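Removed from the display is one protein chain of the complex; every other protein chain stays in position.
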Amino acid sequence: MDFSFTPEEEAFRLELRSWLEENLPEGWVDGGSNLEKDSKEYELFLRDWQRKLHDGGWAAIAWPEKYGGKNASLMQEIVYHQEMVRVGAPPLVNYVGLHMVAPTLMHIGTEEQREKYIEKILTGEEVWCQGYSEPNAGSDVAAIQTAAVKQGDKWIINGQKVWTSFGHMADKCFLVTRTNKFEKKHKGITCFLLDMHQEGVETVPIIQMDGEHDFNEVYLNDAIATDAEIVGEVDEGWRVIIALLMHERTGIGAQVFTLEKQFNELVELAKTLKEDGVPVIEKQMVRKNMVDLYMKSRGSLLNYYRNLTKALKNGQPGAEGSMDKLLVSELTKELFANSISLQGHQGVLWKEDAVAKDSYWQDQYLYSFGQTIGGGTSEIQKNTIAERILGLPKDMGR
Amino acid sequence: MDFSFTPEEEAFRLELRSWLEENLPEGWVDGGSNLEKDSKEYELFLRDWQRKLHDGGWAAIAWPEKYGGKNASLMQEIVYHQEMVRVGAPPLVNYVGLHMVAPTLMHIGTEEQREKYIEKILTGEEVWCQGYSEPNAGSDVAAIQTAAVKQGDKWIINGQKVWTSFGHMADKCFLVTRTNKFEKKHKGITCFLLDMHQEGVETVPIIQMDGEHDFNEVYLNDAIATDAEIVGEVDEGWRVIIALLMHERTGIGAQVFTLEKQFNELVELAKTLKEDGVPVIEKQMVRKNMVDLYMKSRGSLLNYYRNLTKALKNGQPGAEGSMDKLLVSELTKELFANSISLQGHQGVLWKEDAVAKDSYWQDQYLYSFGQTIGGGTSEIQKNTIAERILGLPKDMGR
Amino acid sequence: MDFSLSEEQEMFRNYVRKSLADFEGTQVARKYLVGDVNALTEAQASLTELGCPSLNIPEQYDGMGLGALDLVPIYEEAGAVLLPGLMLETWSFASPLIQKYGTDQQKQDFLPKIASGEITFSIAWLEPESSYRPAGVQVTAQGGKLNGKKILVPDAAIADYFIVVARSTEGREEAGVSLVIMPASDASIQPQLNIDSTRKVAAVVLNEVAFDQSQLLGEVDQGWSALQEGLLSFNAALSSMIVGSLDRIVTTVTDYANIREQFGQPIGRFQAIKHRIVEMKMDLETARSLAHYANWAYETHAEDRVQAVFSARIFCTDAFNRVAAHSVQIHGGIGFTEELDCHLYVKRARFYENYLGSTEQYYEETAKALGW
Partner (left out) sequence: MDFSLSEEQEMFRNYVRKSLADFEGTQVARKYLVGDVNALTEAQASLTELGCPSLNIPEQYDGMGLGALDLVPIYEEAGAVLLPGLMLETWSFASPLIQKYGTDQQKQDFLPKIASGEITFSIAWLEPESSYRPAGVQVTAQGGKLNGKKILVPDAAIADYFIVVARSTEGREEAGVSLVIMPASDASIQPQLNIDSTRKVAAVVLNEVAFDQSQLLGEVDQGWSALQEGLLSFNAALSSMIVGSLDRIVTTVTDYANIREQFGQPIGRFQAIKHRIVEMKMDLETARSLAHYANWAYETHAEDRVQAVFSARIFCTDAFNRVAAHSVQIHGGIGFTEELDCHLYVKRARFYENYLGSTEQYYEETAKALGW
């Protein structure tokens, strides 16, 4: 058992750390920008940040060197997540392109596709989104109905996608369609590399319960794609989807480290926030709740390290990622619910009137409701754990 | 809204109360007998108590007068439960006979059956048990396999029953058998009024996790019954089972009142038990837990009253009984788990060394695990509530 | 024994429900949220037409002379659609307090106007960096002037009067606190942003605001015990309001689970969903029983009324947070959007969690009332 990083890993950390210090916008670490999430300015800022990352060689460290990556080890990726979380780096506008589409193309794309897309993903010239979920295909991804029909040498695509993050900024979409409705559910699916800048594609923002706009609906009305934009084989898209999910090597590392940071911030809040002059951390109930959060968040971090150790030894992550996801997402909800209760009557104050600047806790509290839904609900994670790790029977209908 | 009892109901209460004071064994209310539950002496005591109840006219108050009852109203039954719980009256050895078998026979028995059995149920001359559950038919009652086969004018019965309370004291058994295995699961079931005193019937005690013996396995090896001992029609026993369950008019009233009493006893414990000289009820955590138990147990009592009000207005109880059962059984477990924690390191002390005499809390804690299993598990209650009250879809396999 | 609302009360519920149905679910709340007060004014007018504000006011002051239990169905229906406004504060805090502690003049001045729906009351209690404890009351009511700052005053902008909790004699104890009825127009109101925008809050700055003896509600320096009495009727009513919300959530989520299909099954067939809805239903029914009893206990001055009311409040506010959160989860992605109502209930649940008293304090009050 050994919790240390190697000197090489620590050197890598220092290198990244000093690069970040030089390249993050002034004052970022102390509170970030005041950019509105759904503004054009925000989009430009994010694209600019990705370009900076690329220029510094930090956009896709896990990629092979021949594609412009650093061929980073799993542990270097971990260090990377830790540092990015530490400084609260801006989100990666091209996360989908960098972490999902490009690795998939490297794996099963054609040579033409690799040449056409990968470089532009890296530079941020082309931002990607993914078109998976539909109104009637949430947990049940294979139930998608968006139809792609071949007419001449074109595919005509009609349907609707939801929960498309960065959809309003995206140039391209990794789109999952149904090309054969007579096949069984998991057959007859085809994946396209769709151009978003065309008449048949309309993007409509989804406003979330926290008032923000991170996701979109994407309406496809006679959108057009070509054979060259198909990934893998026609009707064999389910395999591509599975392969694409497998490229997330370090799982939810960033979220694990974020939770750790948020817990520490909550401790600070409980120490500084006073009620009748007494810091709330001195209240017995608060202490108990905070110790509970301490041990659970430590537990989730240590579980993650344990699963990572397995992945390091086996070369590939297993279904344990579902356990990390379940723990971290549920715990994130619990932490932020606690953060509101802990503020007592002041917990309802909002935006600039909130106890903490920019109503960080209230925003995160509301946003946290999405954690146990997006990326597979907790119920789906439990099924996965039950079936793939414990060997319990499959659910009906699956 | 009116929580009072009528003067007539209060008079009824006083009448019962004074009868109990005269007829309960000396010192009973202050700690009961020291009789071992599985001894012959205990059985004789229980039979004697039932005879006494009968002599006083208190054995079957809800029965019509022509069968020896008092034709008691629903509210009189409530008063009866309250008073019995208040004094901690001995269990009714012939509960099954009085509350299930006899009312069913009054409803759908033959005239001969009524004459043969009802009087002896009332006097306690014949004690009854029920033969429902089997090793492979627990929650799934209709899955019973005990077979009754007609040979000449006799039925030959083979199989095994479990969880037969009072089975070792019983003279008769209300036995559920399968008489036609080709019919669907809920068909082909037949109910017998089996004589327990025959060679083909063997009773084996089940020792529970609390070390006590309340239940039995009953082995049937060529046990014999006659046509005259069939209740209802051959192969139509499922209807009889349903009808029999319907005769429990006041549901789990006794348990609701028992929970109320146990909560009050727990408050006393928390007031008298000291740690370093300070009553544990002064600890903030204990106070919070006790207030939680207070509101939940009040909630379960008030829910029961509300459901009772509905039953009073509709003439029949509905599926709400499942809600009462779920609440009370889960809460009973919670209460006793709390009672152990509240005793701190002394919580593990057992029998005569326990904090409270006869390790009441430890015994009840262990016994409470059976509450959410027996009489339909909490999971089954939830299905019933979901399907019958909320109108949600039926489970697979049901 | 009859633990149910009377036929008349249930009939009244139907009137209220029909009347509110015209406003299409949470639309009044959604309009109020964006600053449109008209729908609320109309909804209130419609409740006034039914006589709701006059229900628990004595006949001599133009009321119907009924009690807390008669308000229960109204609150349940209002809670179902998250109706904004100062109903609870006016009908179940100010009105009972004026009835109990008010002078004849105050009764004459205020009760008929409450009954007719002309005036509403809000409560100015909390102060910056303080708590609900007596020590937190430091706004002064001395020398005929009110001075200091109150925060989190509910719907101050639409209130006609504030009941100001102020210190007439310096100190940190219960004694020395007085209640002052003050016209809202006397104060400077500074809106504060609130997570639940269907209830607005504001800071109220009191700068040498003049008042005289006739504005004191109850005895001078004895305001704290009057406040506690007001909290009894208030919390019984609040509990019923929450029951209404719980009921609507359970109905909505049950409908959704029957209709929404995934993996070829209505999701209500999966026990993870099915049993969770049952737990929500159990929370609802327990909340309803406790709330009904709390109102009965308050109305009949039952011996256990303090513990009955405060424990009902704790259970209801807790259950509201729990049930509203489950509802988002069961609805899945769509439950996370602004479009569905799920989040409105989540936010209202947080608004009530520590509204006019903290959960922590109500636990302690309940324990004390039980003699522990």
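Read from first to last, the chains carry the letters A, B and C; within each, the first residue is number 1.
Please note the rule applied: contacts are C-beta pairs under 8 Å (C-beta built on N, C-alpha and C of every residue); 3 or more make two chains touch, one makes a residue touch a chain.
As the structure is a computational prediction, the values presented were derived from the model and not from experiment.
If the hidden chain were put back, which of A:40, A:150, A:186 or A:271 would touch it?
From the options A:40, A:150, A:186 or A:271, the contact with the absent chain belongs to A:271.
Looking at A:326, A:340, A:356 or A:373, which residue reaches the missing chain?
Result: among the candidates, A:326 touches the missing chain.
Suppose we count only contacts with the excluded chain; which residues of chain C make the list?
Contacting residues on chain C, toward the hidden partner: 270-272, 275.
Which residues does chain B use to touch the chain missing from this display?
Here the touching residues of chain B are 133, 136, 138-140, 143, 162-163, 206-209, 211, 274-277, 283, 285, 333, 337, 340-341, 344-354, 359, 362, 366, 369-370, 372-374, 377-379, 382, 395-398.
Can you name the residues of chain A that touch the chain not displayed here?
1-5, 75, 78, 267, 270-271, 281-282, 287-288, 290-291, 294-296, 298-300, 302-303, 305-306, 308-310, 312-313, 323, 326-327, 379, 382-383, 385-386, 389-396
Convention: only the chains that are shown with their structure count from here on.
Centroid of chain B to centroid of chain C, CA atoms only: how many Å?
Here the centre of chain C sits 43 Å away from the centre of chain B.
What are the residue numbers in chain B that touch two or more other chains?
Residue numbers touching two or more other chains: 288, 396.
Residues of chain C that touch two or more other chains: which are they?
In chain C, 265, 269 touch at least two other chains.
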